[in-house]
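The complex is shown incomplete by one protein chain, all other protein chains being positioned as in the whole.
To keep things simple, chains are lettered A, B, C and D as they appear, and every chain counts its residues starting from 1.
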Amino acid sequence: MKSIYEYYAKWIREGKLKVSSDWNKERKVKFTIQDPCQIVRKTFGDPIADDLRYVIGKVVGEENIIEMTPNKSNNYCCGGGGGFLQSGFTEARRAYGKVKFDQIMETGADYCITGCHNCHAQVHDIGHHFGGHYSTVHIWTLICLSLGVLGPNERAYLGDDLKDVNVFHPESEH
Amino acid sequence: MKTNSNLEKVLAAGHLAVTAECGPPRGAMPDKVRERAAFLEGVCDAVNVTDNQTAMVRMSSLSASVIIKQAGFGLNPLLQMVSRDRNRLSMQADILGAYSLGIDTMLCLSGDHTKFGDHPNAMNVHDLDSIQMLQMVKGMRDEGKFQGGQDIKGDPPKMFIGAAANPFAGPNVQVRAMRLAKKVRAGADFIQTQCIFNVDKFEQWMEIVRKMGLHKQTAILAGVTPIKSVGAARYMQKKVPGMDVPQEIVDRMAATPKEKQPEEGIKICVEMMERIKKIEGVSGFHIMAIEWEEKVAEICEKAGLLPRPQL
Amino acid sequence: MITAERKPLEELLGYIAPYSRILLLGCNECVTVCAAGGRKEVGLLASALKMAARKSGKELQIVEHTLERQCDPEYVEEVASMVAQADAVVSMACGCGVQQMAMRYAKPVFPALNTKFMGGSERQGVWDERCAGCGNCLLGVTGGICPIARCAKRLMNGPCGGSANGVCEITPDVPCAWHLIWERLEELGQTEDYLEIIPAKDWKTAQGGGPRKIIREDLAE
Amino acid sequence: MQKKTKLQSNGSVLVVGGGLGGIRAALDLAEARKDVILVDKAPCIGGLMTQLDRTFPTNNCDLCTVAPFTAKDSRGGHLDMRGLTTVTAVKGKEGNFTVSLMTAPRFVNVEKCTACGECQRKYPECVSFAPGLDPRAPTCMRYPKATPYAYVIDMAKCADKEGLKQCCPVGAIETDALPKVEEAQCGSIILAAGAALFDPSHLDYFGYAAQPDVVTSLEYERILSASGPTGGKLLRPSNGQPPKKVAWIQCVGSRGLQKGAGAYCSSACCMFALKEAMVTRERFDSEIETTIFYMDMRAFGKDYEKYLNRAKEQYGVRLVHSRPHDVLRPVGMDKLQILYTVDEAPKHITEEFDMVVLSTGFKMNEDVKKLAEDLAVELYADGFPKTDCFNAVATSVPGVYVCGTLQGGKDIPETMTQASAASCLAGAKVAVTPRPKAELPAVTPECAGSPRVGVLVTLCDHESTALDTTALVEYAKSIPHVVCAAAFEAACDPSSFDAVKAAILANGVNRVVVAGSSPRYELEKYQAMLAPVGINKYLIEVANIREQAAWVHAGEPAAANAKAKQLVAMAVAGVMAAKPLADHVVPANKNALVVGGGVTGMTAALELAGQGAKVCLVEKTAELGGVARNLVKTIEGGDVQALIADLVEKTTSHPNIKVFTATEIVDHSGQVGLFRTGLSVNGAYKEIEHGATILATGATPNQPQAFLLGENSRVCTQLDLQKVVNEQPKEVKKWKNVVMIQCVGSRDADNPNCSRLCCQSSIKNALAILKENPNARIFVLYRDLRTYGRFEEYYQKARELGVIFVRYSVDNPPKVEAAGHYANVTFTDVIMGRQVVVSADCVGLSTGFVASRKSNEALAKVFGLPLTDDGYFAEMHVKLRPVDMDKAGFFVAGCAHSPKVIAENLTQARAAASRAMTVLANDTLVQEAKFAHVDRARCAACLVCVRACPFDVPQITVDDKGLGRSYIDPVKCHGCGTCAAECPAKAIQLNQFEDVQILSSLDQLLAKVNA
Partner (left out) sequence: MEQFEPVIVAFCCHYCAYTAADTAGSQRLSYPVGVKIVRVPCTGKVDAKHLLTAFEKGADGVLVAGCLVGDCHFKDGNVKAARRVEFTKKYLEEIGIEAERLEMVRMSAGMGREFAETATAITEKIRALGPSPVKGKNCCCGKAA
């Protein structure tokens, strides 16, 4: 069993995936990273977290990453796992998620990158619920953005600041 | 007649004899002797004068006997002599003296152990035991010889010789009867028994005694004691070795109100005497009313033993 | 066997008060057997005396020794050098041993024991009197039980009126000798013997006759 | 060229692994006079235990405790020990295996090497190897007293062969040595190669790989150890500073929690962590805060619960029921942070610690796994061997046995028990090899010559920091008649012992004082060690400066030192007054008595009978089978009734076994090899003679007055519940709710220990109920769920099947009330923070076991054996001699020792049989010169001794002079000394305890007082 992060990193290193962080050189949009429990702590440990950071660094620029504390294998659970998102008890779920929210807020980052859909939904929800100013974005969204293959309709979770960056219009290609 | 003893005479005449007890005082108090003896005037045939009873020092038995003899009540002292305090020389000397002072009846005993008395450190002499003492007194009287074998000068002391018997002590009634036989053989003219409360057991003993024919060879005076209180009954039942007080007597005393207990004690005593009278071989009573001499007359009265024969 | 018991410490301390070098002398015969004056008791008494003396500020020097038998002159001779080193001798022997020492040595000899009686062992740690040394043994007619030594009143012709339940009126710890004799006679089928009157005892063979002596002509020099 | 030779040994047992279990198994076999080959791939034997600092529950230093085992090599020529040796191939089958052994070259001639350390100083890189935290501990020996005591060269790392060769002053280095390959025949094989430990490196959230202050429990043990990297100082690896706060995290690599972890519980880690925490506070600094984060505190062994209580109450070890989330060291921070939550409050807590210890569990060793596979032994998925459900040491291959952690995670006593059990089974496959016995050393007049005393201070420095051993040695030298005094760095350091031996010989020492731990442990060892240098065993005295000074006065060094000196002076005085004595040799009885006819007793009897011993099996009741008759199945599904039927059939038909039912033990006398026991067989008296005794009297199912037991028909014990499930499945199908309550009548004031088997038994019953009635809701109310070992997997299965486990605290126990047709159980669910009431169709109480106190007390009295506070039979050494009893020749097995499950009882039965065989194999036995003797010249023949002796030994006999004097038969004398104390002539003395010895000791003891 392998994680896609490992492949992203491998492909980037091998030059197969030609990502670039140039788009963010001037903008300096700040990102923080949510390490998914299942992938990092419970399965692959810090090495996969490091791969994830390598990928993100290449995509958004290393200087634009702000780490949460603690992170990697010690990262807190987002509070949405274990079926919590689907099981009701919304109030309790959000109460647990407050820890994560505070952690994200403390970084001051504009975006929180999540690598897992479950985390994404929870981080997004608590951001809204507690009135956070950050956006929640999936890693592949940013890879696509950096590759310049992200269409206008795939930017629902991007903030206004990135709505117009490297927009890919397949129809215009023709 | 072996002697001039009044007791011998009463017995010889076939009367039920009565003897009572008088303890000398623990001081040089001749009046006290007379005072106690006075209660017994006319109620008994001989008065036992105890010899350092319970191993407590008292006026000597011989002196008190003489005081009683000379008191003018017409009482006949019965000199008790224990082998505990004297050796054979001393005893024989006292017998000569007593006889010289008109005393003709005596009782040969071994005596209570000094342990119970006021001189527990004293030596228990027991040069002779009571049986050997009987032999000695009998030898003096009948053969005119001292125990050592030499002749007694002049008239030998003619003592009417008594001994004690305890039908209730150990090891068993058979041995007690055999011991009586030894005493009789040693020279006991009469016997005073331990206080009888258990008449049944006394009867058993008497039966053996009769079988051995001892009642014909000696006069058996049954010892009786009026009980003053339930406490006294219990004390005798539990604490006095060789005493047999049946439970029913204790119970009967206990069931009696305290103030009535002396009266009840006397009643019990008299009832027993009535029973004992009917036992074949009993020749009289020895009433031991210790520190209660004033009641002897009443007991004798109630037992139908008064007046005493004058012989 | 001769039995004995230790004297109170206080009495012994009184005896030895003037002295500081003590020879404490045990005897390996009777008093060892009755746990009164053997090596072990010598050891205990030595400790006790030393401690008691120390309490009053005095250090006692005690030499402990136990002789095979203290009533024989030859054995007593063995300790001559020890006696010479001592101010006084405390003997844990019976009276015989004490006297043997006193006769031999011109030093003060004190008895540490009270010599009690000639007796036998009833059981571990318990001894009772059996013989009065009367010099004229009656045991042949009393079923092998001596009434002189074992009856509180030395009655020779049967139990007194205080005999009850097999025990002496003096103390329930002591069996009535005559009770025992009777049982024994019954056991032997000799109850008739009891009817024999034992006449007055000749005490001159006993202590009544003064210090006694035995001379075996064939042995005596 | 490899040299290939064939070993001249038929009918051996091959023991693979020289750890504690392997050593125990090999020694049992050798003592039972069977040939053994013990191989270990390491250069020296000792295994894992030799790396431990101290072991629970005595908190002793293991180096000393294990020493007698490793020091006494080659027992009677039966034991062939080989280091650096591996098994390369196995052929054949049970009774006739051919094994190929390869011994790697050591490059050091063991005979020549003096372990001077010159090679290590000059060529540190070539000298292999040290375990633990730092590869260069003070000595490169694996532990200070390695057996055999010699260095090992790693030739691959050596660049200058010639220089290395030359550096050795005794020419022991053989740079050209080649591996040796041999073949050996053996009848059976015991695998005792231990287990590996879980490596937590990949668990990044614990920071083990990244943070030097995060260590495994074994590494922490090495830090505590005197022979460890810090020389016995507790220091943080990161900065060399002493820690103020240390935390333990339990279940790392166990209970299926982490990646790569086994699903089983490793069984030993809870106690291990408790011990480390206690030692930390006791030995280093009572100010150090110790915290253990745990899931369930699994203190299920004998008296372990009391140990747990001591840790909490006496040592103030903090226990937190939590599974920490993280171990962090934020940048710029010196300390580690542990993030965790607790049951009571759903918020996360961050706490700082200086060190974090990960209690890592066991896992299968890959090398061993390969060997097992070569042997075609069936394995579980996790690599551990599958064993029979009634025979934990028997593998799927006949003639191949396993023991210790190789079989599954466990602690030392269980390892020792399994080792003995394995040796019992393996030994039954091979015959006794007759070998001449070594002559006893003669008692010579020289040994009694003018006293020249040697004092050996054997207390390791780390036994207590309170004692100044150097000063003690100096003091000893100043004692008159002491001609030499020396200290051992560690009690069992052979090199310093060689120096001591030399000193003894050079100084003409004829008496020895050993200042160390209790003579109860030490004396026998030193007697054996010093015999070769001509010291009579009775001219050795032990000064117990460990228990009586170092330990009791740990907090007052001045007092401890003064007392230690006094104890040494006392011992010198005592030994000066001692006399040399000779032991007695008498013929031994080779029969056995087994008391108790349950499964344990029957198994023990059958094992003994199978090895040729005549066995008398005594059962109190009219029937064999014991408490197990009430059981249906084991949790693994083993059919208990079939087992009993089989055992009864075999027992009653075995020609070597005589069964006495309805029989009680009434009296007992004698000693090991010569016992005599009186039986009341159906009321008739019968006397038997036997050489060894096994107690297998079981325990009593507890029936406490609690939770309406016996009052309400819905409430029953787990034993009853099991019966209902088995016999009335229709009833079970009707059940809606079942509640089980754990620890009823266990772990409380009346019965302070854990009954061990209840947790698995309730899970067994829960699973059985669900099988009949999958819709039943089952609640298990527990305090700590103690499903150790593979029972954990059943716990997991029960959870998966929906059994609800609710933890209750002892201060807030559940309540059971009658409610019409049901029993209402009220309890607090901590996680929900709510009271819950369940109307139960059945309430199963886990009532466990209590000691059969009354009958045990009666037996203990007859046999003269000690009981524990709880009324179970007390073994000799809770750690290393779990089935031996204090009284030689007595062994205990099964629930009479402490409650346990059937398989464990049977293992103990086999272990006891193995231990008993070590006694019964002997034709003669040596009796210690512990008897009273009479000085006939002093004896007054007073009979005091005759009357005082409790065994009627003294007699008044006539001697050659015709004198009737007391005579005490040395063979019959029990050595109590009562006669000596009561003899009025002081004619009797008890050997070893003569008055002069006691009085001299007293003199010395009190010398200063009166000075």
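The working rule: a contact is a pair of C-beta atoms (placed from the backbone, for glycine too) under 8 Å apart; a residue touches a chain by one contact, two chains touch by 3 or more.
Since the structure is predicted, the reported quantities are computational estimates derived from the model, not experimental observations.
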Displayed chains contacting the withheld chain: C, D
Residue among D:860, D:888, D:926 or D:943 touching the omitted chain: D:860
Contact residue for the chain not shown (choose from D:290, D:566, D:787 or D:828): D:566
Chain C residues touching the omitted chain (full complex): 8-10, 40, 43-44, 47-48, 50-52, 54-55, 57
Missing-partner contacts on chain D, residue numbers: 58-60, 282, 310, 314, 518-520, 544, 546-548, 551-556, 559-560, 562-563, 566-567, 570, 860-861, 864, 866-869, 874, 886-887, 930, 948, 950-951, 974-978, 980-982, 990, 992-993, 995, 998-999, 1001-1003, 1005-1007, 1009-1011
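To be clear about the criterion, only the chains that are shown with their structure count from here on.
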Between chain D and chain C, distance of the C-alpha-averaged centres to the nearest whole Å: 61
Separation of chain B from chain D, taking each centre as the mean of its C-alpha atoms, in whole Å: 86
Gap in Å, rounded to a whole number, between the CA centres of chain B and chain A: 130
Pairwise touch network: line, ring, star, complete, or other: line
In contact (per the touch rule at the top): chain pairs: A-D, B-C, C-D
Touch list for chain A against partner chain D, complex: 40-43, 45-46, 49, 69-70, 72-74, 76, 99
Chain A contact footprint on chain D (complex, rising order): 202-205, 207, 259, 325-328, 330, 339, 348
Interface residues, chain C side, partner chain D - complex: 28-29, 32-33, 35, 38-41, 43, 66, 121, 123-124
